[in-house]
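Every protein chain of the complex appears in place save one, which is left out.
In order of appearance the chains are A, B, C, D and E, and numbering begins at 1 in each one.
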Amino acid sequence: MPYINIKVTKENGEPTKDQKELLIKGVTNLVSEILGRNKASTVVIIDEIDTDNYGLGGKSISEIRKV
Amino acid sequence: MPYINIKVTKENGEPTKDQKELLIKGVTNLVSEILGRNKASTVVIIDEIDTDNYGLGGKSISEIRKV
Amino acid sequence: MPYINIKVTKENGEPTKDQKELLIKGVTNLVSEILGRNKASTVVIIDEIDTDNYGLGGKSISEIRKV
Amino acid sequence: MPYINIKVTKENGEPTKDQKELLIKGVTNLVSEILGRNKASTVVIIDEIDTDNYGLGGKSISEIRKV
Amino acid sequence: MPYINIKVTKENGEPTKDQKELLIKGVTNLVSEILGRNKASTVVIIDEIDTDNYGLGGKSISEIRKV
Partner (left out) sequence: MPYINIKVTKENGEPTKDQKELLIKGVTNLVSEILGRNKASTVVIIDEIDTDNYGLGGKSISEIRKV
């Protein structure tokens, strides 16, 4: 039954459809193994964030990547 | 004053503009009736999620819809 | 399948257990009626927020209630 | 180390890239000054919301702007 | 750099401190392996939700557990 939200920047065509499928499957299995909760109702939502919109240490990832 | 966030997959052109207007109006009214809180400052935000990015039971909705 | 998150201040013992049950049932039904999505996998999570931690117009609800 | 999420409607080309850079820098600095936490690991994520998808007082911002 | 939020009900003393440590380590490693992103700045936040506040299919987990 857990709910998991993953926010990751969209860069160079990634995450791909395959990577997202792996994330959904892998995180669902891992959380289920650790907590022993129901896998069937586990929800995973992936948000792909523009590098202009994700900041770390006061700078956007777009700015950080320029260096 | 409550804040409500609705995450729903985007499928076959839905939710439409009209459905979103109904969601905003309906959820605001319902929450206000149950809790008796201020309707004017109630915020509703709808996130439309790609079916590749919404997982249920370890599979994306894209995969689930294929079956 | 939608996911709904409701954030509401905790004030004078509210929302009560009954109000929360009504919120879960009511919002699930409403969203299902408007969007025609699967009710069984609809998730509703309610976060009860301390009035010191919820701000509106630059003041906490604790400060607003004092006036 | 704090994590900050800002949700704002996308209107008339705003927030611009420059405004987002200012938001990330400004909010990171402000939160760091008030709380004295580590700036390097502070995360800011900005979500730009369509005016059809942001509701206030039971109406979408699209509807509110029409008046 | 990804950000991951896990929402899970608090039931019978679980998740324990050990389970939460395993979740943080496991999810960080898994996401890093799949996406090849920086592990050092990966953030995981776990929210423990009261069973009265987590709804599935229109009923709280408290009600579902009674059956």
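To be clear about the criterion, a contact is a pair of C-beta atoms (placed from the backbone, for glycine too) under 8 Å apart; a residue touches a chain by one contact, two chains touch by 3 or more.
Predicted, not measured: the structure shown is a model, and the values here were computed from it.
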| item | value |
| --- | --- |
| Partners of the unshown chain among those that are drawn | B, C, D, E |
| Missing-chain contacts mapped onto chain E | 17, 20-21, 23-25, 28-29, 39-48 |
| Missing-partner contacts on chain D, residue numbers | 1-9, 14-15, 19, 22-23, 26-27, 30-31, 34-35, 37, 41, 54, 56, 61 |
| Residue ranges of chain C at the interface with the undisplayed chain | 7, 47, 49, 52-60, 62-63 |
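Assume only the chains that are shown with their structure count from here on.
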| item | value |
| --- | --- |
| Minimum number of chain-to-chain contact steps, chain A to chain D | 1 |
| Copy-to-copy rotation for chain C and chain E - C-alpha atoms, rounded to a multiple of 5° | 120 |
| Chain copies touching (chain B, chain D) - same or different residues, decided at half shared | different |
| Between chain B and chain A, distance of the C-alpha-averaged centres to the nearest whole Å | 20 |
| Rounded Å distance between chain A and chain E, as computed from the means of their C-alpha atoms | 13 |
| Where chain B touches two or more other chains, by residue | 7, 23, 41, 47, 54, 56 |
| Every chain pair meeting the contact rule | A-B, A-C, A-D, A-E, B-C, B-D, C-E, D-E |
